[in-house]
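Input: a single structure, listed below in structure tokens.
Excluded from the complex is one protein chain; the other protein chains are retained at their positions.
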Amino acid sequence: MYAQMVKSEGMKSLEEMSPEERAFQERIDANEKIEPKEWMPEGYRKTLIRQIGQHAHSEIVGQLPEGNWVTRAPTLERKAILLAKVQDEAGHGLYLYSAAETLGVTRDELTEKLLSGDMKYSSIFNYPTLTWADMGAVGWLVDGAAIMNQVPLQRTSYGPYSRAMIRICKEESFHQRQGFAIMMKMANGTPEQKEMAQDALNRFWFPALMMFGPSDADSVHSAQSMAWKIKMNTNDELRQKFVDETVPQAEFLGLTVPDKTLAWNEEKGGYDFAEPDWNEFFEVIKGNGPCNEERLSARQKAWSEGAWFREGLTAYADKAASRRAAAQMAAE
Amino acid sequence: MSKKEWPLWEIFIRGQHGLNHRHVGSLHAPDAEMAIRNARDVYTRRKEGVSIWVVPSAQITASSPSEKGPMYDPAESKVYRHPTFYDIPDEVGHM
Partner (left out) sequence: MPSLPDAATPDAAALAKQAAAHQSHDPHVADVDLQPALFDWLCRMGDNSLVLGHRLSEWCGHGPALEEDIALANTALDLIGQTQMWLALAGEVEDAGRTADDLAYLRDTSKFRNLKLVELPNDDLAVTLMRGFLFDAFHFELLKELAGSSSPRVAEIAAKALKEVSYHLERSSDLVVRLGDGTTESHERMQAALNRLWPYTGEMFKADGVDEAVAEAGIAPKLSDVLPVWQRTVDDVLSEATLAKPDRKFDAQTGGKQGRHTEHLGFLLAEMQFLQRAYPGASW
């Protein structure tokens, strides 16, 4: 997912908890929202900062693979739609950073951690977008996978995070649909377009499955996050749901999911499907994906080359404030 | 990171229909004037006919959680403040 492999602190049983911790857990169990400045376990706060921060970084880095094609979009309308979508991602990053900031960390601190490699972003954005069909595949598969996670997160226990997710889900409703619309055009287009569409599906299928992260059914971290309601489903549940929803859509497009083992399993009421190559996933996370260096250096460049702009505006605001103060003094 | 970060602002927006200003989120800006402009770009995508308030986040004073009981409980007894307290006959229609 946009926040993959987020480590949380070990889990305590109710008996091991302090009275404060127990009261906190009981509030969560009663579906109460936890708000900024209220008491919370340090582990809850730290895990949330890591998770929301990683989610925010993913939105920001996620601008790049699609931003790639804004200047090459094939019609004026497609250009406007794609630009609006990539702009939304910047907005979503902003909402999420704001949510993280209520936990006592600043956006600049989080940005520095992204740029130094101390914090990660979703593995998916380290794959290249090579053809226009990739704009379709990213919207359809990547946003489709993200929505699986984001919709339940609207009910997460931390108030600011929940509100950010509500806003994001509302704005994002068109993202997956515009991706699918591009896929429909391509899949029903010229033979070359259809080939691009199939190729995009071939390249993005397994990276999309990786977005949910490796199986965490037995993970202590996940169990703790689920108890805290900052993770609402296991990775496997979400992955299964994604496959079950996406396979019929691929069939509708007349495209072939690149998995020979894919088969409907009547008993479980879902598809059996092949696991992605988890070695590849760990390599990408480590920094060895096809585009890790490009993505990070693009963000570093934007940040360092933008410093004069940010500082210039700060300097002007300071000057204007002291001018106002001086004028007020003179008037008195 | 030694440079000064733009301060954080809380953004409140009132829509066209004259309802109260509502908190919609936050953003960073060097001063109030730019916070308003950024809010227009970020939170309204520049829809016209809305009113925006910006408040430095540092200036927000929030009730502290430990006072939660005394501050909020009295309201619970004033059920007459809630519309569903009143039984309006059906023939009156929507109110």
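The letters A and B name the chains in turn, as written, and every chain counts its residues from 1.
Simple rule for what comes next: a residue touches a chain if its C-beta (ideal position, glycine included) is under 8 Å from a C-beta of that chain, and two chains touch if they have at least 3 such contacts.
Because the structure is a prediction, the values reported are computed rather than measured.
In the complete complex, the hidden chain is touched by one of A:22, A:79 or A:241, namely A:79. From the options A:193, A:215 or A:256, the residue with contact to the chain not on display is A:193.
Residue positions on chain A in contact with the hidden chain: 60, 63-64, 67, 70-80, 83-84, 86-87, 90-91, 93-94, 97, 132, 182, 185, 189-190, 192-193, 298, 301-303, 305-317, 319, in rising order.
Remark: the residues of chain B touching the chain excluded from display are 6, 27-30, 33-34, 37-38, 40-42, 45-46, 48.
Throughout what follows, only the chains that are shown with their structure count from here on.
Inter-chain centre distance (chain A to chain B, centres taken as mean C-alpha positions): 27 Å. Chain contact summary for the complex, chain A toward chain B: residues 35-39, 91, 94-95, 98, 101, 106-109, 112, 163-164, 167, 307, 310-311, 313-314, 316-317, 320-321. If you check the complex, the residues on chain B that touch chain A are 1, 3-6, 8, 24-28, 30-31, 34, 42, 62, 64-65.
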